[in-house]
Each structure stands twice: as C-alpha cells, then as structure tokens.
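Right, one structure below, let's go through it.
With one protein chain withheld, the remaining protein chains of the complex are depicted in position.
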Amino acid sequence: MQSKASYLIGKTVELILTLLVVSLLVFAAFSVIPGDTARVMLGPDATESQVELLRAELGLDKPLAARYLSWLLGLLTFNPGKSYAYNVSVSGLIAQRLPVTIGMSIIAMIMVILISYPLAVLSSRKPGRLGDQICSVIGHVLFAIPPYVASLLLILLTSSVFSLLTVGNYVSPSEDFFEYIGCLLLPSFAVALPKIAMSFKFLRSSIIEQKSADYVRTAKSHGMSDLKILIRHVLPNSNVSSITIISIILSDILGGSLIVEQVFNLPGLGRLLLSAISRRDFPLLSGIVFYLALVTVLLYFISDIAASFADPRIRLK
Amino acid sequence: MTRHIHIVKVHHLTLSFPTRKDPDPRPVLDDVDFGIRDGEILGLIGNSGSGKTMTSLAIAGLLPEAANITSGSIKFAGKDLLEMSPKERRAMLGKDIGMIFQEPSTALDPLMTCGKQLDEVIRAHQDASVTPEDRRKMVTDMLRIVGFTNPDEIYGRYPHQLSGGQRQRVLIAGAALLKPRLLICDEPTSSLDTVTTVSILALLRDLCHRFHMTILFISHDLSAVRGFCDRVMVMKDGKIVDMDTTADILNHPRNSYTAELLTNARLDTRNLGLEPATVDYSKSPVLTAKNITAGYAKPLFGRSKNKTETNNVLHDVSLEVFPNEILGLIGGSGSGKTTLIRSLLDLLPHSGTVNLRSSSVGAIFQDPVSCLNPAHTIKWHMLEALNASGKKRGKVSRSERKALSLKRIITVLEECGLGEEYLTRRPKELSGGQRQRVAIAMCLIQEPALIIADEPFSSLDASSSAELLKLMTDINRERNTAFLLITHNIHIVRQIAPRVIVMSDGRICEEGTTSDVLNNPRSEACSALLEAERRVHGTIS
Partner (left out) sequence: MARAKKNSAEKTPEASVFYIVGLVLLGIVVAAFIVSLFWTPFEPDATDAASKLMAPCASHPFGTDNFGRDVLSRIMSASKYTIFISIAGVAIALALGTIAGIPAGYFGGFTDRGIMLIGNSIMCFPGILLALVAVAVFGASVGNVIWALGLVFAPTFARVCRVGTMEIKELDYITHARVMGVRPLRIMTFHIFPNLVPQLLPATVIGLANMTLFESGMSYLGLGVQPPDASFGKMLADAQAYVRVAPWLIIFPALMLVFYILGLYFISEGLRISLSKGGK
C-alpha cells in the first residue's frame, strides 16, 4: 500500500512538472514574438506615448519572470485576462466555444469505442480469415485519410447522395440538445474515422497477442471454455495495455476536431484559435493553447492512474 | 510379471501441419506408438523440434488449429480421445488430465490473484452446489500440499509477487487440484535453478504417490530424468527412437542418438587434459576487493521511507585473486554473485574498495547471443578492443599501425582457435561457442592480468563448453592470466579451480581450497548446492 501512495505522489509531481514545462513553452513562444505587441495592436499611426501607455496597461514593461508568474496565476485561476481583438474576457470566449469541441470529442470517442471494440473482438477470433482481412485493409486505408479530408469526402457523399444532413448548421445545446448532437454527428464521425482504424488495429493485435500468452494455455489446460477465457483473461489484459492508447486517441481527437470544425463551419475552439492567430490576439491564443494542453496533461495523468488501478504489477510491488 | 494397465495408449499417431502451399508436409509426429502405465513416471526426452511437446498437446487435446492428425488414435483409460467432441475433451482437462508448463513467470494471469485462478479450475468443472467456502478450502488445502506454509496469504497474492519456484508450485497446485489421473509436465524445471529444481521434482514425486497420479515428464535434458522417472522414451524428428527403464537408458544406451544426448548432457572433462597454472600465493594479489556493499537504487519517491530497511544485495564482501589463479565462485541464484562481479567491474555503484594491479581487466559473460554487437564484424570488435586498451605503440605511420594492429588481431584470434577468415564475419554467422571465443580474444588483446568469467558455460552445449574450458586453462597456463570463474557447475570448479568461494545471501559463507570446501562443506548453503548437484547430475567420480 505504501508503494501505491508513493506511486501516486510520483505521478502527481510529474504532472506538476509537466504543467510547468508546458506553461513555460507556451509563455516562451509568445515572449519571443518578433515586433512590439503594443505597436502591432495600435497600428503604425499611434504615437510613442500611446504605445507606452498600452504597454504599461498590458504589463509588458515588467520583467519577464513577473509577467510569467502573473500570466500563469491568471490562467490557473481561470482569469487569463482580456482578448485584444474581442475586448472581452478570454475565459468567457473559451467557455462559449467549449460545447462544440468537447461535444465532438466525446461523441467521436464513443464512436471509436463502439465501433472498434466489437470489430476487434470479432476480427481476432479467426485471424487471417476473409472478414478479418477486409477489416484490416479498410483499417489501413482509413488510417491514412486525414480527418479534414474525411470531412470533405463525407460532405461530398452526404450532399450529393443523401442530401439529408445540412452542413454548417449549429444549434447550441441549451436550445435543443438533440439537434445539437445531430449537427455534431457528421463532424465527429470524420474525426473518429482514422482513430477507429487505429484503435481497431491496436486492439486486434493486442487481443491476438494475449490469446497466445502462456496463461491462456494454462487456463485451457484447466478446462475453461474459450468464451470464459476471453472474458476473464484475454480482454482484461488487453484493456490494461489499451488504456494508454485510448488517452493518446482522445488527445488526437481533440487536435483533429480543431481542424474539422473549420471544415463544417462550427463555432468551436478551433475557429476561435484560427481567428486569434489571424488577428494576432496573443492573450486569447495563449489561453486556448494552455487550456488544451492542460486537458491533455490531465488526460494522460488520469490514464496513468487508471492503468495503475487495473494492473496490480504497477499497483503493488 | 504383472500386467500393466495403460492409462494412455497412443496408437500409431501421425500428425502434420498442412498448409495451402504444402498440403502434405513432413509429419511432425511420425507413427508414434507408446503407452503410459498407470502410476508410473514416464520421461519423454528430445531436442527442440523433436515433437515431444506436440505429443503432449495431442494427448491433452490442445493442439494448434492448423495441426492435422492423419492417422492413429489416442486412448485415455480405454476411451478414444479423438472420437470425442471438443466439449467432452475440455471437460477432461483439469479434471482427468492436468498440465504444467515450462515458463512459470508467464503462465499465470498477471491481473488475477493466484487463489482466484485456482478457484476457476474448480468452477470450470464443478456444478453450482459447491459453495465458495468449499472451493476456498480446497484451494488452500492444495496450496498447503504443494509446500506453502501460508496458503491463505498466497491465495490473495498476485503472480508477480511470487518467485519462479513459488509460481511453479501454484501452477502445480492448479494442475493437481482436481486430482487428475494424468499429469503432463512440459519442461517444468528448465527455467529454475538447481536447488529449486530438486525441490519441485521431489514435490511431483510426492504428489504422484499421494494421489496415485501418472506423470508424463517432458525434458530436453536427459540428466534431468535421473532418479525421477521410472521409464524414459527418447524422441527424434517425430519418431520414438528409444524406450527403456531409466537406469538402462542412462547406463547402457543402445541407441546411438541416446548416447549422443547423454554425452551432451554431461560435460566430461576427464579426457581434456586440463592443466591450470600453478599458483604462488606469496605473490601480491591481482585483485583485492575489501568490504564491498552494493544494492539497487530505490525508486525516487520511495527513498525517504523505510530508511532502516536496507536494500542491499551484497553485504561486506572481501576477496582476493592471486596471479595465475583460477578462483571459482559458486552460489545459488540470488546469492549476489552477479552483483559482486558487476561491482568489481565498477558497473554498479558500491561502497568498499576494489584494487586492481593491472591496467585492464577482461570479462566474459553468460549469454553467447548478446556478447557481440550484431551490427559489426569481428574485425571491428577486435579493433575496438585494441583501441580501447589505449596502449601506445611508438611513432609509426597510420598505415603501419593499421598493419601492426591487424597482425596482432590475427595472432590473438588464432590463439583462440579462430582463423583469419573470421575477420569479416558478423556475429550471427558464428556459433555460440565461437562467439564466446571472440569475446575471450577481445579480452586477450587488451592483455589483462585477470579475466572475470560470469557463467560462460551455462548456455553452451557440452562439446563447446569443453573446448572453451580447454581454451581458458591454456590461456591461464601460457599467458599467466588469472580467472575469476563464476559458475553453478560445481564439477568444473572441482576440475580446474584450486581455490573456491561460496556465496549465499550476499555474503561469502565459505572460502578455501576446492577439495577442502567441496568435500567437507561447513555451511548450509554449500551443502544444499552440493546435494542439488548430486541429485540432478548424479555422482561423478
């Protein structure tokens, strides 16, 4: 039990250190911006004193370390300041766009699990059979299609063949929850497609590998049925190894949805990010980047902890 | 003679792996025909690929799907197994036929406690009327029978919390839980050390008597069946080539293949003419190690706790190696031998002092597969060793130096019995024995006063071992190189090492002249080693 506590402490320290490095990376990126931010904001016509005034207002005249600390403190208290371009609080802007990105990621993850898991179990029953090979080839092809290309192809298909789903519509969850889900389905599917392939491929090989493990042979020699061995031994073991993959997939989905939002014209974090980039709105940009990285760091942390709970080899020494 | 009832009768069994390309391949089992008598321990010996494992899997009904039985039958207690449905066969597994396998480290599900896994055996066969309490009692009783004094604790342990020998006991408990009539043991001891092997074999014998079980014992090592099996069967290329009582097979092998296996199993050093150098103990030692204490670092965040509990593997070990001497170092697994030599070679952090009289010390290791870098040629290896030794060779031009080094390399290689043609070869083109020779040549080119050899024979067959042993004694005599030889083969130590050190639990428990220590062991650890050696390999005069 003691080693478990020290494992948790170790992981937490690692989490904090990672967050620190992540925040330093983000801050450093925005501190080395060529050109004077205040000058850029005010344009070439502003007088020197106006620029100085804005610099003081933005805190740009303070030393680097102080700026970093106040910036980090602001982010951690969910009060990262005001957007240059929109002139409203960054956290408000992000909160407004969050339902799209989070919703898409969750729906896509559900799709990945619901589709890849049964397929992998079925496929690994008789590796090398026709059904398995078809699944594997399709998996390879899907894996190679970038999410935004998949979106375009899906739009092409739905608009010309079905013309059922309208592209570019968005209904916020507070208005009509089911319509909100409905308009996110297609983009989520586009994001999920390559990840379904990835998850399928990993799960399939993991199940096949576990099936040939020595302990399965032992269980067989004990007279257990194949189905029982699959449920009691093979799946739990392959689940342990897939926890890490799932966290990587989730992070990829988050990253993929940033682009796909653009294709489907959805008002999510991705579009906010792009507008922040094009307007050189650095407080907004650094806020989005930091929070997205924060989510990923936490995701990996949770998956590590989950893996330690599932695997006694990590939990107990 | 009494009539023997055969519990298993394999009748002209032929088995092959047909593929689409090759629908009629060479059979893996070719007309195999034998019987296992009720209550006996039958040994099945053969090299890998001889079909011994397939024979056992055929009896158990666990053949891979691609296997195809072309002819023959297998009868178990009069019932034809090949006629049965898969479900009926599965019902027999664990109940009538138990199995244990080679690798105890992976044969248990790492996510499930040992008790749960044993519990599943009962649940797979018993109806619902057996209560969980009954099942638990059955499991703990069996755990006690296989030698655990704390069965309740073992019940809740995960496999990774047990040692290899303990895991094998748990697996034996699982196989014997429902008291099957036949227990198939597929190389159950080949990954265990000799002391554990002896105790596992004793346990199997005990179970055999207690539950009136029949055992089919599979091994690649003919010497392992000594004193354990009643009868032995030898397989080669899918055929049974020899079958007799154990004593007859071991003492008067009639079949040439059996004889060959027998010589391979036992390293016979008597005809080699080993002449180690004579040692002058008045000279100052080449290696002096004082008060070596070493251990493995704790994880970063575990360090602050348990400060009192030491994590050391070695405790205050001191030793000396004299010039020309071959010093034997023996001890069971986990006794700290490897940690000691890694400390001596300064590969591990340790406290205490190590004094080397010479500039360099050579080392050869256990595994001939990984002792050479697969990416480079032998010539590269030798040059690397030569350059690393850093010996200056006067003011000579580049090309001259190259020619000189090459000449030295060739001389040393030839001394180690490898010709010039080996220079351009890569490690994968060499046999295990040849690789160990290259490793020795790499040491020699650095002209060390001492070579530390860590179990150099354990992965080699008998003839390669004999050649390597001869090479080592020749070097010892002609070059006056001292050796520190770590081995579990007491027989070799007896032959070539004038002095021996016995280690146990990270301490030196005995030290002295070889004949003195091995003939009158004073420590418990040393007696156990000698006893195990005698049980497994028989007494060798």
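Which chain is which? They are A and B, in the order written, and residues in each are numbered from 1.
Keep in mind that, in the parts below, a contact is a pair of C-beta atoms (placed from the backbone, for glycine too) under 8 Å apart; a residue touches a chain by one contact, two chains touch by 3 or more.
If you're wondering where the values come from, they're calculated on a predicted model, not measured in any experiment.
Visitor: Among A:L60, A:I245, A:V289 or A:A306, choose the residue that contacts the chain missing from this document, as touch is defined above.
Guide: Among A:L60, A:I245, A:V289 or A:A306, only A:V289 touches the chain that is not shown.
Visitor: Check each of B:T19, B:T149 or B:T278 against the chain that is not shown and name the one that touches it.
Guide: B:T19
Visitor: With the missing chain put back, one of B:V130, B:A202 or B:L347 would touch it. Which one?
Guide: Final answer for the missing-chain contact: B:L347.
Visitor: Please give every residue of chain B in contact with the chain that is not shown.
Guide: 17, 19, 21, 28, 48-49, 53-54, 64, 66-67, 345, 347, 360-367, 370-376, 384-385, 388-390, 439, 442, 446
Visitor: Residues on chain A that touch the omitted chain in the whole complex?
Guide: Touching the chain left out of view, chain A contributes residues 14, 17-18, 21-22, 25-26, 29-30, 32-34, 140-141, 143-149, 152-153, 155-156, 159-160, 251-252, 254-256, 258-259, 262-263, 273-274, 276-277, 280, 285, 289, 292-293, 295-297, 300.
The rule is short, and it goes like this: only the chains that are shown with their structure count from here on.
Visitor: Given the complex with chain B, which residues does chain A contribute to the contact?
Guide: Residue list for chain A touching chain B: 2-3, 6-7, 9-10, 13, 213-215, 217-225, 228, 232-233, 236-237, 240, 310-313, 316.
Visitor: For the complex, give me every residue of chain B touching chain A.
Guide: So the residues of chain B touching chain A come out as 60, 62, 90-95, 97-99, 101, 103, 106-112, 117, 120-121, 124-125, 158, 160-161, 171, 174-175, 299-302, 305-306.
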